[in-house]
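All remarks here apply to the structure that follows.
Missing here: one protein chain of the complex. Every other protein chain is in place.
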Amino acid sequence: MIVVMKSDATAQHVSDVIGRIKSDGYDAHLSEGEQRTIIGVVGSSPTPLKEENYGTMDGVDKVLRVTVPYKLASREFHPHDTLVPLNGSQMGSEKVLVIAGPCSVESREQIIETACAVKEAGATALRGGAFKPRTSPYSFQGHGEAGLKWLAEARERTGLPVVTEVMDPSLVPMVCEYADVLQIGTRNMQNFALLNAVGESQHTVLLKRGMSSTIEDLLMAAEYILSHGNKRVMLCERGIRTFETATRNTFDVNAIPVLKSMTHLPIVADPSHAVGKWEFVDAISRSAVAAGADGLIVEVHPKPDEAWSDGRQSLKPDRFEDLMKQVRRIAEAVGRTA
Amino acid sequence: MIVVMKSDATAQHVSDVIGRIKSDGYDAHLSEGEQRTIIGVVGSSPTPLKEENYGTMDGVDKVLRVTVPYKLASREFHPHDTLVPLNGSQMGSEKVLVIAGPCSVESREQIIETACAVKEAGATALRGGAFKPRTSPYSFQGHGEAGLKWLAEARERTGLPVVTEVMDPSLVPMVCEYADVLQIGTRNMQNFALLNAVGESQHTVLLKRGMSSTIEDLLMAAEYILSHGNKRVMLCERGIRTFETATRNTFDVNAIPVLKSMTHLPIVADPSHAVGKWEFVDAISRSAVAAGADGLIVEVHPKPDEAWSDGRQSLKPDRFEDLMKQVRRIAEAVGRTA
Amino acid sequence: MIVVMKSDATAQHVSDVIGRIKSDGYDAHLSEGEQRTIIGVVGSSPTPLKEENYGTMDGVDKVLRVTVPYKLASREFHPHDTLVPLNGSQMGSEKVLVIAGPCSVESREQIIETACAVKEAGATALRGGAFKPRTSPYSFQGHGEAGLKWLAEARERTGLPVVTEVMDPSLVPMVCEYADVLQIGTRNMQNFALLNAVGESQHTVLLKRGMSSTIEDLLMAAEYILSHGNKRVMLCERGIRTFETATRNTFDVNAIPVLKSMTHLPIVADPSHAVGKWEFVDAISRSAVAAGADGLIVEVHPKPDEAWSDGRQSLKPDRFEDLMKQVRRIAEAVGRTA
Partner (left out) sequence: MIVVMKSDATAQHVSDVIGRIKSDGYDAHLSEGEQRTIIGVVGSSPTPLKEENYGTMDGVDKVLRVTVPYKLASREFHPHDTLVPLNGSQMGSEKVLVIAGPCSVESREQIIETACAVKEAGATALRGGAFKPRTSPYSFQGHGEAGLKWLAEARERTGLPVVTEVMDPSLVPMVCEYADVLQIGTRNMQNFALLNAVGESQHTVLLKRGMSSTIEDLLMAAEYILSHGNKRVMLCERGIRTFETATRNTFDVNAIPVLKSMTHLPIVADPSHAVGKWEFVDAISRSAVAAGADGLIVEVHPKPDEAWSDGRQSLKPDRFEDLMKQVRRIAEAVGRTA
């Protein structure tokens, strides 16, 4: 931590800050410039440093953090890539893995039909929502446990592991019974009760970035899960909220290489939510894999214009098959497979 | 709903859209322009219209919604202001009510000392967190039920009702035992399981706007609570996330008069989180009341530079007392009291 | 400047950075922590420090700037408020000054009628655009010099000084002939050729914040003008671009007290562009003055529904008269006049 004093800070102000640093158990290194004094905090102590408390002291201009606040998620402390097992493959390995399926599980027939189609096209896992976070209380909220059972049946038919969202901490045990991967949705990225619950479950987690969360916020949310000893965490970039209204979200493709440099966890991209219109999903999928994404999660529906949710961004199975071909070509161009 | 066809849509495309409108139980009004055909959907039907399904039909350019998607929160349907009782006064009435207290309940002494101080200065209610949503799993997470008990004790001493955050749906009943107002934090504005739980509780709710939620998103979140028959809902503008880094958030003061025009629910402003530095909290408080806010929620701490959280934006009691004087002058300037 | 080394930086990396600091003519203060080494740069030298060049050196994690990059605009170097003369009063003084008039100068009659009306209501200066920055090349681009002449005629009639936008550096001399204050619009805040031209003109300048410019960007733009010795600069907060679509822009009311703490220049608020709908202009005007704005610039049009531009956010003269009354009450509540 570095404390930058104001240009009009007095010797007493500086002395008070140094006193506090010492009473917190650290050492203070003083750099006196012509205009300002800078105090570096070094050493270690059982007392954690609280930047904002220093920030309120008289004569202090600002306090700068030097180290990252996440440890378990950090590549600095864990240089090797974490590989998360999925259907005999591993997310984070050379092979780009694709998770596909409808936004909502609408019926037994719909989810089984879709599962067969995406498996045929080369998907590694099946997605489908039984509990749906909807902006409106009047929209379809998901079939709940019935939906989970249909997902499990689709897995039996196809062998595809099931990725599905959980929204309520109290339902984590039930969802774990049916699902292979627990998805934390964008609106719940900082639902800490839920993060703790999925952390404790020791189940594989797909953690979606909040729509206005920074990359660092995302890593801190992962840290919650990891702090329970659950290391099977995949991060998902799904677009952020910006001023642009031509697309549903703005896909932050920068986040992919930046995250790869900051963390050892695998990175999945969700092109469907990132752009919000099916006709652009292939371009965004290609861009994600080209930038280094380890996997994709794509919305596929047999009849998008009858979908109960997200029809506008869902691919028909034949288009998904074409998408898989495009993804394979890009994966090969970056030295991977798909 | 209005369906705008593409300029190259065929007669068959138009006919298909009209067919679907009719099979959904509505009437179609056709406006054929030189470049485009526009189809207005009128009438009523038990089948809800799904805009996005129309959006995926061939020949459709875009689908425009005409009516607001919230009913219970809407001023259009409920023109009269809702007044929410609070400590013998009413949020939403002529009197501007101020809720004040520390970010976190740190100890029995701290919360009682703060409660006495803010009461003395004229606060109507006491805020304080027993369950804290923290970005880092390594930060103080709150004292939990012990904190709630201290809050209740502070209420006994001062008569100030208690406003405190609840983060986990399963803890709503416990928090209701101690608290007068359940606060939904910015990170949980779209935690629908939680919104349903506080809706069912019939307890008074202070719903904070998500840091990247639109005004409409906020009203839809309120609609979740209202749809359980719980009408005691206060909305809170607390700043949104933008590109500006000089302040913690950007206080969207526009939202205050805009919300007053859209909804009958009372509007509270949180200047502490909105700007994030104590030295600007008075200016932002004044601006909120001048713009028409019905109340304020302000962070006050006896010793901000020892606060366990949010010290940077907490006022000392004497500054809070001064703030109350400023608020009263602005309230009078807009024909209210405080 | 502070250089933070990576945790795996070698002694050679540290030595190279120190060598460069010395060859640039500065001194290096070393703080060796357990995880990282931090190097403070102190002293002075004719060679300016280029942070980003240090940022590319091997072993460097990041480079932190300590001092503000603006000097002439900074309150740190110029603690006393700058007062800008306007029509016998001073922007930045106790009196809140209001500039009012139409978006575009549409005709001689329109501008004279409006000038008389706003003067009658208590405005200190007249605004009106003769050169209009329009998103579309097909929209009305302003009457040019003819418009300036009508503005000058309106000044003769009413005594109100004229505030008008200049968009092209080559037209600055001509606009100076007619105008009392040169307005730099939001789209030109970083049009450096234009900033230099108005700086050289020594004419009073109203500099609007760019719609996605940070507060620091705004001060740097002011620094361009000030660096020509032109000290008559007023800054204008007019709303920033965010994800919210319910309003034209998001009025960053936080910027007002934050700017007052960072700079000695007077701060004007533009509630008309900040919210974009006339029915909310009074609330936003009140909020701006309550937060400490020194002045307002408000769009007024005799017949908004016939306005050639910005009719949606223009007040009719009678509503402007009412606004002035509200502004006076708020000004008094904060110890000022209007």
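Per-chain residue numbering starts at 1, and chain names A, B and C are given in the order in which the chains are listed.
The criterion applied here is as follows: a residue touches a chain if its C-beta (ideal position, glycine included) is under 8 Å from a C-beta of that chain, and two chains touch if they have at least 3 such contacts.
Model, not experiment: these values are computed from the prediction.
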item	value
Selected residue (touches chain absent from view) among C:167, C:297 or C:327	C:167
Residue in contact with the excluded chain [from C:36, C:241 or C:264]	C:241
Touching the absent chain when the full complex is considered, from A:42, A:221, A:253 or A:268	A:253
In chain A, positions touching the absent partner	212, 214-216, 239-240, 242-247, 250-258, 261, 274-275, 279-280, 283-284, 286-292, 326, 329-330, 332-334
Chain C, residues in touch with the chain not shown (by the definition above)	48, 50, 52-57, 69-70, 133-138, 141, 167-170, 187-188, 190-193, 210-212, 217, 220, 223-224, 227, 241, 278, 304-312
Hidden partner interface residues of chain B, rising order	2, 4, 7, 29-36, 38, 40-44, 64, 66-67, 76, 212, 241-243, 245
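Here is the rule we use: only the chains that are shown with their structure count from here on.
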item	value
Maximum centroid distance from chain C, chain identifier (CA atoms)	A
Whole-Å separation of chain centres (CA-atom averages), chain A against chain B	26
Rounded Å distance between chain B and chain C, as computed from the means of their C-alpha atoms	31
Junction residues of chain A - those touching two or more other chains	212, 241
